[in-house]
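Before I ask anything, let me first share the structure, which is written out below as structure tokens.
Every protein chain except one is present and positioned as in the full complex.
The chains carry the letters A, B and C, assigned in the order they are written, with residues numbered from 1 in each.
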Amino acid sequence: MRALVKPTAGPGLVLTTVPDPVIRDDEVLIRVRCAGVCGTDVHIYEWDRWAQGRVRPPLVVGHEFAGDVVEVGHLVTDVRIGDRVTAEGHIVDGRCLLCRTGNAHVCPHTRIIGVDRDGCFADYIAMPATNVWHLDDTTSYEVGGIHDPMGNAFHTALTAEIPGANVLITGCGPIGLFAVGICKAAGAARIIASDVNETRLALARRMGAHDAVHPGAAGAAVRAATDGLGVDVVLEMSGVPAAIRQALELVRVGGRLQMLGIPAAPLEVDFARDVIFKGITIYGVVGRRMYDTWIAMSRFLRAGIFDPTPVITHRFPLDAVDDAMRVITSGEAGKVVFEVA
Amino acid sequence: MRALVKPTAGPGLVLTTVPDPVIRDDEVLIRVRCAGVCGTDVHIYEWDRWAQGRVRPPLVVGHEFAGDVVEVGHLVTDVRIGDRVTAEGHIVDGRCLLCRTGNAHVCPHTRIIGVDRDGCFADYIAMPATNVWHLDDTTSYEVGGIHDPMGNAFHTALTAEIPGANVLITGCGPIGLFAVGICKAAGAARIIASDVNETRLALARRMGAHDAVHPGAAGAAVRAATDGLGVDVVLEMSGVPAAIRQALELVRVGGRLQMLGIPAAPLEVDFARDVIFKGITIYGVVGRRMYDTWIAMSRFLRAGIFDPTPVITHRFPLDAVDDAMRVITSGEAGKVVFEVA
Amino acid sequence: MRALVKPTAGPGLVLTTVPDPVIRDDEVLIRVRCAGVCGTDVHIYEWDRWAQGRVRPPLVVGHEFAGDVVEVGHLVTDVRIGDRVTAEGHIVDGRCLLCRTGNAHVCPHTRIIGVDRDGCFADYIAMPATNVWHLDDTTSYEVGGIHDPMGNAFHTALTAEIPGANVLITGCGPIGLFAVGICKAAGAARIIASDVNETRLALARRMGAHDAVHPGAAGAAVRAATDGLGVDVVLEMSGVPAAIRQALELVRVGGRLQMLGIPAAPLEVDFARDVIFKGITIYGVVGRRMYDTWIAMSRFLRAGIFDPTPVITHRFPLDAVDDAMRVITSGEAGKVVFEVA
Partner (left out) sequence: MRALVKPTAGPGLVLTTVPDPVIRDDEVLIRVRCAGVCGTDVHIYEWDRWAQGRVRPPLVVGHEFAGDVVEVGHLVTDVRIGDRVTAEGHIVDGRCLLCRTGNAHVCPHTRIIGVDRDGCFADYIAMPATNVWHLDDTTSYEVGGIHDPMGNAFHTALTAEIPGANVLITGCGPIGLFAVGICKAAGAARIIASDVNETRLALARRMGAHDAVHPGAAGAAVRAATDGLGVDVVLEMSGVPAAIRQALELVRVGGRLQMLGIPAAPLEVDFARDVIFKGITIYGVVGRRMYDTWIAMSRFLRAGIFDPTPVITHRFPLDAVDDAMRVITSGEAGKVVFEVA
């Protein structure tokens, strides 16, 4: 089959031919139709320090996808050939304290497809049946193919109290933009989104932000909307140090900061002033709650109260991987997807 | 001043002239503009058993209102003459374990205006400043005048987890109808409303219900929407025994039942089958959380994501009290208000 | 092997010889050492209406046990021959909305050992590996053999807020007695236990109750300990209608009622007075949270802060089943166990 492969340690990805995956008895084989491209894929493409420390080539890359089930292991009872599906890309042990208490998203033995084992930028992928998530008939492969990052946004937003809340979303990459739409659907009273890029701010407005402003204007927007008090909730989606500091500044006393954006380096924070004396709560967001987040996501889509499609700005075939990476790193793109088949 | 008074033990209310209220140092005097009529007022009007046991005539009736502040006690610091306001009608002691732990809505020493002390169906009412709630400039006196029952609906809905939930609302009186709109704004995936009255079902559809059905059809609607599992949340707004039993039947295992409607008599329930083996949670809703509910309510109104005005179906002057009571007991009305001044 | 069997529809159990269980690839075979006897077993023994509707003979009875793993299916990775274990007796589907959101204890497809498939009053039992729970070396088979009902008590107590709480426990059967000890260990400020039986009240005192009283004296004890307000939490462990009504009466406004005891018939409750106007929360307790409850239980045992052994009052060999049933129905016993091997 065709696959985008990191063949050896070093920059770049190569579209090449590899053997079809062989499934275990508790796995299914999925024909990939559409696959989302993530910042993680860019790190692997560029072979940055994180990628060098984590990835062991050769590896098929990619972890966001949707497709059709074409083969089913004989221990599998709840997935059938022909099912339209996406999948949770975190493969967990299912037996540890975390998995057994509803916290599988932080299972210490997690293996991620496209990072720790072969991924989805390929014609086929093997997945444990327990990770497979069925798509409604009305959900396109394209939307199915971005359930992973949408799920990050749902996890980030819905573990805060959104109905009636004033919310600041720092960073309008794809996950931040999804979060704007989710907060809108969930009854946020005021959504202030910030980013340095005008294209993204326009998308934020389209997804429902009341204010979509340059970070330099975020403080004034927050103060105007909250009588100077600060927002109830910040969803930090950028990982940019200045944004994290602003998040800490603009969340109100007793408020909540959800941190999803990953800073590239350690960061200096005034815990006394910004965390302790303000009495705030900070929650680190990784992956998706398994499977509370997935159920909520399917429900929002089914109800038609959240539509991620405006966020998808670029579609490429697998062989245009260099173009895909280029538009992402430009900072101008919303969500970028591969149309695989 | 004019006031609707229960002069002596017995049915009826009389519009008469009484002395203007005199305020204490920590109170304010409010010129009433608009006042909502509640089922409680009907009980007092009809002088049913509950009213006979609780109310001590003579009494000015009415507990839902909005108006303008016209006088301010000298200990009051945060309310000014000319402020447009409504008020929480539960006057609590502020010192008990409940008041000191965020549960003032169940303070055992609560005195309710229009029930335990003079109320708002009058030209003026005296209120403790701590109970006064400011209205936004964009909120009409009419909407201000129904903050109390709207608050009941916000309390009922927002103490459950609404975003993404399948919700059944049993009973489409005014509070049930408000709850439909609140759940819609807060991202409920599916809202099924039930009532015996077609006018109210039409209002439920207008407020955002996906299904608005006769109770006999509620089971089928719930099963169709939930693969037979039952809804995540039931908001029981009727107090009708058959509806409460249906609520217990149609809430899913592990789900949540919010009980606001007040049954007229004790009720037989199969706790083994419907509560224990299903592992559900039941929450009794009384009043409004002080003042979390009020803040959320103001936020929803300010954001324009919830509009209660379609629910207001009848407006009367104070001297049409008999007409007002008649339309409420007919079961055909939405919310009924007095236009006082 | 030997097994206590319900051979045909009708009262009684017979100790007989049956074939050894055969395990599936994802199961393990366990040599039973000790097994707890539960009220459910009494229902099956007596062949009451519930048993007639649920149980399909022939069936090996019993669902509480501990023992040694003697055989392991080839798909099993985390259980080994020789492991000392007990097990969660609810065999769930693992794939439904409930199982996927941390609510497997109310999975609608639950099959219970000793009720819906062969149980543990036998020399051997086959269990899915996923249900197996390892015992610490310091935990005896006897204590291991009562993890199921202890787990019910942990589930009931720890889903309320116990540290600093005033707690009423209605019913001092084994689970109620366990709950006394758990609340004591978890920092309850005051524990009032009620029962009609003096032996059980003495055990309640031994497990840490501050007051252990006849139900007729419970009201006075609660009022004395709470300035007349009522307790923060009631754990209803009896299923007796009078106790449930008393629980509703003695829980304070805004308090919490955990219902575990199973009433034999529908029950009349004044929801207006006792649930709605009091603003209480009721939680139906079934089984054990999988596996939060099990982790907490192991932690309490390991820490030595909870010791269930005083509750175990009678030990019998399997062939003394009639004696075991007799002491349970006498109401005089604490926990009764079979010493199997």
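In this section, contacts are C-beta pairs under 8 Å (C-beta built on N, C-alpha and C of every residue); 3 or more make two chains touch, one makes a residue touch a chain.
The shown structure was predicted, so the numbers you read here are calculated from the model rather than taken from an experiment.
When the whole complex is considered, the residue among A:L260, A:A296, A:V311 or A:I328 that touches the unshown chain is A:L260.
Considering the full assembly, A:K278 is the residue among A:K278, A:R299 or A:K335 that touches the omitted chain. One of C:H147, C:R190 or C:K335 touches the chain omitted from the figure, and that residue is C:R190. The omitted chain makes contact with chain A at the following residues, 97-98, 103, 105-108, 229, 239, 244, 253-254, 259-260, 262-272, 275-287. Where chain B meets the missing chain, the touching residues are 75, 77-78, 94-95, 97, 100-102, 130, 290-292, 294-295. On the side of chain C, the interface with the absent chain consists of residues 158, 162-166, 185-190, 295-296, 299-300, 302-303, 305, using the contact rule stated above.
Following the convention adopted for this analysis, only the chains that are shown with their structure count from here on.
Between chain B and chain C, the centres computed from C-alpha atoms are 41 Å apart. Residues of chain C in contact with two or more other chains: 97, 101.
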